[in-house]
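In what follows, a single structure is set out as structure tokens and then discussed.
Note that this complex is displayed minus one protein chain, with the remaining chains in position.
This part shows subunit A:
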Amino acid sequence: MADVTASDGALRRFLHGLPGVDAVGLQARAAALGTRSIKTTAKAYAIDLAISMIDLTTLEGADTPGKVRALCAKGIHPDPTDRSVPKVAAICVYPDMVATAKEALAGSGIHVASVATAFPAGRAALPVKLADTRDAVAAGADEIDMVIDRGAFLSGRYLDVFEEIKAVKEACVRPDGTAAHLKVIFETGELQTYDNVRRVSWLAMLAGADFIKTSTGKVAVNATPPVTLLMLEAVRDFRAQAGIQVGVKPAGGIRTTKDALKYLVMVNETVGEDWLNADWFRFGASSLLNDLLMQRQKLSTGRYSGPDYVTVD
């Protein structure tokens, strides 16, 4: 696979040589996978699995250290009245909050994920983006969520995007030789076509992404089932060809248990059990956790729960 990234021309030929996406077929497949009925014990299992896959996120201008600490406490014990609830996978914050989150999560085993590279727009010079990344890694981030330069991608400068991802990947390396996991955000809501989503998925994986992520959650269209399905197919095909497993993270707009279960069905049916754990599949979400907890309470008590019984974040 190395030769396809040798030059701008080779990369372009490779990406444009990927098979076109059958949009109608993709949407129909995603919709069909959303109709499965998951009940009782399977539902209980899926809810706990979904909770353990959440990157609990707060990315607001109004974030305070107190809010981040509260979110971390919630991530460790999502339901304080029921200690059998699993902890979430990671807490996702802005770089300046990484140290606060790291301290609050010490010893819990929950990762700290930090967005970087001038999130969410990604409109900054490369040195600035790299400094942003190094800063977050130095503060203790276990995972870095970078955004790609959509402007470069849409104007066809694929090699620029490729080189940028590689540079950020290098910036994720810590002094002791280990590296923070790199998640690459495509902002699929801005990429216009499914073909572009397929191309950018391959582009990011070739550049060394550990995870590919749909969206920032900051634009009108966020994670959708068809786009996530397409990205799951891309990681499946990439592993078959290159032998490297890459994770997938839909983010933004996933608010209900029903939605989350649809995504889990999609993962199971498209890439199988290898991806069905928090190391390879994540949900970027904030309000989803509350709905999962309410559904969990419903399963354990038999009564419908309400928003009075979960935290206000």
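The criterion applied here is as follows: a residue touches a chain if its C-beta (ideal position, glycine included) is under 8 Å from a C-beta of that chain, and two chains touch if they have at least 3 such contacts; residues count from 1.
The working rule: contacts and distances are computed from a predicted model.
Colleague: Assuming one chain is omitted from the figure, identify its UniProt name from "Cytochrome ubiquinol oxidase subunit I", "Oxidoreductase", "Aldehyde dehydrogenase" or "ABC transporter permease".
Modeller: The UniProt record for the chain left out of view names it "Aldehyde dehydrogenase".
Colleague: Pick out which of A:G66, A:G107, A:G177 or A:G302 touches the chain that's been left out of the picture.
Modeller: If we include the chain that is not displayed, A:G302 is the one touching it.
Colleague: Just the residue numbers, please: which parts of subunit A touch the chain that's not shown?
Modeller: Residues of subunit A in touch with the missing chain: 297, 302-309.
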